[in-house]
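The other protein chains are all here in position, but one chain of the complex has been omitted.
Our next item is chain A:
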Amino acid sequence: MTLARNLRGVGGALPQILTLAVVLAANWAVFPDFFDLRLQDGRLFGSLVDVLNRGAPVAILSIGMTLVIATRGVDLSVGAVMAIAGAVAATLAADGQPIFLVIGAALAAGLACGLWNGFLVAVLDIQPIIATLILMVTGRGIAQLVTEGQIVTFTDPALAAVAASSAFGLPMPVVIAVALALVAALLVRATALGLMIEAIGVNRLASAYAGVDARGVLMAAYATSGVAAAVAGLVVTADIRGADANNAGLWLELDAILAVVIGGTSLFGGRFSILLSLVGALVIQALNTGILLSGYPPEMNLIVKAVVITVILVLQSPAVRRLATFLKRSDAP
């Protein structure tokens, strides 16, 4: 029974895996060296590794975003939270503070942002789009307050290592993304937490009557999203060795939502997969890289993304599902 369920799980992942394969194959077609990897100083290099590395921030964001969307919400503030966490980290690092304090403060800032969003949604019962819009609007202002409007740069090698070092032959951001995703996936699937999140997504009131602590679970989902955004902010800050309150994480909330949607998580709640969201993030980054490699202007990116979302919307829509069920039934003898 468990085996059958797992197999069904793999079957459910087929569209995402196929999409990724098609995009990678297209990249390979325009750029024959795409899959070439070489090992140097115990670290892998190549276009594929580059795709993984550049896709890491969105992948990390998509972990929290998956949980939030699964509760039928959305978190528009993740880009602004990235900017806040990055501003906190860069300012403290520039002050010469020890690394544990730098990272701890950035994560705490992310957690505080997430709890604020969760409070608005779960306790004050404000629509998620609007609740998180407040922080999206103010967040960059807050980040600018932290950096006093400057672009803060730092030289602390310990913080830079968050992006520049490597483990298991892979760049650190990739390792962080995979580790976080595995921990989060285990946490929701090995416990009843995932089930509760799905229940809230389908019908919050009914799940509350059924004894699910809807408030607590919602708070946890938004808190996770805030912390994930802080981690992504740390990675980006470490990568450029500085914090830019205006541009750090700009529009990444949209990429994260797109990654989650490509990963097959339902916008109507009730069905989600963290690992497939990671595949979604990879698809987006592979598309970006592919467009770059193919010599088309990078401006094509947005149009391609729009077309991809539209196709997925059509496939996900209840209207098309009903049509598919209808056709299947009429096919049966």
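Assume contacts are C-beta pairs under 8 Å (C-beta built on N, C-alpha and C of every residue); 3 or more make two chains touch, one makes a residue touch a chain; residues count from 1.
Methods note: contacts and distances are computed from a predicted model.
The UniProt record for the undisplayed chain lists the protein name "Monosaccharide ABC transporter membrane protein (CUT2 family)", from the options "Monosaccharide ABC transporter membrane protein (CUT2 family)", "NADH-quinone oxidoreductase subunit K", "4Fe-4S ferredoxin" or "Peptidase S24/S26A/S26B/S26C domain-containing protein". Remark: the omitted chain is touched by one listed residue; of A:23, A:59, A:74 or A:185 this is A:74.
Contact with the undisplayed chain is limited, among A:97, A:165, A:203 or A:316, to A:316.
Of the listed residues A:122, A:181, A:261 or A:279, the one in contact with the hidden chain in the full complex is A:261. For the chain left out of this panel, the touching residue among A:13, A:115, A:134 or A:175 is A:134. Summarising the interface, chain A meets the missing chain with residues 74, 124-127, 129-130, 133-138, 140-142, 144-145, 149, 245, 254, 257, 261, 267, 297, 299-307, 309-310, 313-314, 316-320.
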